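The complex appears here minus one protein chain, its other protein chains still in place.
Letters A and B mark the chains in the order given here, with residues in each chain numbered from 1 onward.
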Amino acid sequence: MISERDVLHIAELADIGITREELDEFTGQFNDILDYFDILDQVEAGAGAETGLYNVFRDDEVVPSLPPDEILGNAGETEDDFFRAPRVM
Amino acid sequence: MGIFAFSAPDPCNAFITRIPEAEYGDGKLAGVSIAVKDNISTKGIQTTCGSKILEGYVPPYDAHVVELLRAEGAAILGKTNMDEFGMGTTTENSAYGPTLNPADRERVPGGSSGGSAAAVASGMVRMALGTDTGGSIRCPAAFCGIVGMKPTYGRVSRYGLVAYANSLEQIGPMAANVPDISLLMGVLTCHDPRDSTSIIAPYTHTPDPDIHGLKVGVPEEYFGKGVDPRVASTVWEGISLLERLGAEIITCRMPSMDYALAAYYVTCMSEASSNLARFDGVRYGPPADPKKQWHESFQERRRDGFGKEVRRRVMLGTFALSSGYYGKYYAKAQSARRNVAADFSRLFSEVDVLAGPTMPTIAFRLGEKSDPLSMYLSDILTVPANLAGVPAISVPCGKVDGMPVGLQIMGRWCADERVIDVAYAFEEGVSA
Partner (left out) sequence: MSSVSGSPAFQAVEGDEEVIIGLEVHCQLDTKTKLFCGCSTDYRDDGPNTHVCPICLGLPGSLPAVNRKAVEFALKVAKALNCRVLEESEFSRKNYFYPDLNKGFQISQYDKPLAVEGWLRIEGDDGEKTVRITRVHMEEDPGRLVHKGGADRPKYTLVDYNRAGIPLIEMVTEPDIRSPKEARRFLNKLRATLEYLGVFDSEKEGSLRVDANISIQPRGWFEAHGKGMEGRGRTEVKNISSYKGVEKALTFEITRQKNLIRRGQRLETATRHFVETRGVTTASRSKEMEQDYRYFPEPDLVPLRVSDWCERIVLPELPDARQNRFMDEYGCSYNHARTLTGDLRVAEFYEKVAAVDPRIAATWVADTLLGELNYRDMNIAKVSPSHFIELLQMLKEDVITDKSAVEVLRVILDQLAEGCQCEAPSSCVARLNLAKTADDGLDAVIEEVMREHPQAVEDFHNGRKEALNFLVGQVMRKTRGRVDPGDVNRRLREILPPGGT
């Protein structure tokens, strides 16, 4: 059983905000969905699927970078050609 | 060379962004009107993935497939509506409103490529690009009565496809008929060194409707619990048509279907939880609140920018990858996936293609599927092909209650040509 506290913990881990009403709604839904996922318990643990591909490489050759206006053009906040982000501390 | 004036009305809300005057050039698709799903990067054209969090984002680059379309002269008329980031089966989960089914506007067009399907089905465009992570091309193709194909994983470059679940999804063609699907496949399947999972297998095929001696496997599970009996009988009729056209029908079993859907959802949610972490508002998209602390503003931004279904999947995916649960969920899902692939290999040693319904039901009424789990369950018949990376197509196969039903044909890895042949034979057989 997943409790509301668990859901809050997952939201914190996922760095995602949820509202009070959603907490209640998500808790019930998560329980249904995770119960359904329990069917995977019957699968024997082992290696995962393979694509058959390996060692796909690119040569070490310089490709032109984007022009400056295209780099910063979609950013909401910039300063002196830097992107601006909220403080981390 | 020319300009395609695009002024057709859009009563079903198929488009998020329209190009009123689309330039086109010479080539295999000269002047062909094409719509592109809004999770495919288009240089200079807003690309939102149906999400508020990407509102106003104008990519500085074209996806590989868009480069190919332009190079072959296509007229790209706009970007189609979709479930946010591809997470849905109805195209109701869009920040830009739901798309309606052209066959019945009270019903959903299916999803997540619902906008592309509706645009083709309503005649607004001749072809469209969709993306298929767990059925997102085939489901709306079935619900709207058109043809939709998920190519073999790796045949079409994902470079420029905004990732939802990288290991499962492919870009694919959607059109009114199989020859158009084949034409578009010829353009899209071009090896791209920028996508490390891209394989070298260009499609140069012309559809051949002769299916004499073809062995068609029909897994019992595709007609099991949850499949509407009316849909089941309609699809069986379609399969009998294949038999009349010379194919041999062999019923078979696919035991991994028991847990394929769970494996699919654990995988796509896990990958999504990581893929969607980049939308922090620093480099693109509406900016985060600069007065708040990083985590606080990030959480707020994701709460306001993502719809509920996206947050549900991101949270569940985070959980499935978290310490202590990885083994129970993610690792098990990968083992399950191997079993699904093994089931396909075994079956394809006995038959040439597998056939069954695309969807267990006809298109839902708008708002009908409010419970997430019941919505997920409707993907049960489409996800196996994604888990195994094999090609699968949906072709129109009659109607139930006036609503289209899709016949799904799945083929061996990299045998997209064979799948298209069978679909073509069926299409020709139906119209004959």
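Keep in mind that, in the parts below, a residue touches a chain if its C-beta (ideal position, glycine included) is under 8 Å from a C-beta of that chain, and two chains touch if they have at least 3 such contacts.
As the structure is a computational prediction, the values presented were derived from the model and not from experiment.
Novice: Of the listed residues B:L100, B:V282, B:M359 or B:A385, which contacts the missing chain in the full complex?
Specialist: Residue touching the absent chain, from the options given: B:V282.
Novice: Quick one: say which of B:I19, B:I34, B:L54 or B:V353 touches the chain that got left out.
Specialist: Selected residue, touching the omitted chain: B:L54.
Novice: If I consider the whole complex, including the chain that's not displayed, which of B:L161, B:A247, B:L316 or B:I409 touches that chain?
Specialist: If we include the chain that is not displayed, B:L161 is the one touching it.
Novice: Which one touches the absent chain: B:Y96, B:Y203, B:Y264 or B:F298?
Specialist: From the options B:Y96, B:Y203, B:Y264 or B:F298, the contact with the absent chain belongs to B:F298.
Novice: Which residue numbers on chain B touch the omitted chain?
Specialist: Looking at chain B, the ones touching the missing chain are residues 39-41, 47, 49, 54, 57, 59-61, 63, 158-163, 165-167, 193-197, 270-271, 273-274, 276-280, 282-284, 290, 294-295, 298, 318, 321-323, 326, 330.
Novice: Extract the touching residues of chain A with respect to the undisplayed chain.
Specialist: Chain A touches the chain not shown through residues 13, 15, 48, 51, 53-63, 65-66, 68, 71-72, 79-89.
Assume only the chains that are shown with their structure count from here on.
Novice: Can you list the chain A residues touching chain B in their complex?
Specialist: 7, 10-11, 13-19, 22, 26, 29-30, 32-34, 36-37, 39-51, 53, 56, 58, 66, 70-71, 73-77, 83-89
Novice: Residue numbers of chain B touching chain A in their complex, please.
Specialist: Interface residues on the chain B side: 56-58, 60, 153-154, 193, 196-197, 199, 258-259, 262-263, 265-266, 273, 277, 280-300, 302-304, 306, 308, 311-312, 314-316, 318-320, 322, 327-329, 331-341, 371-373, 376, 387-389.
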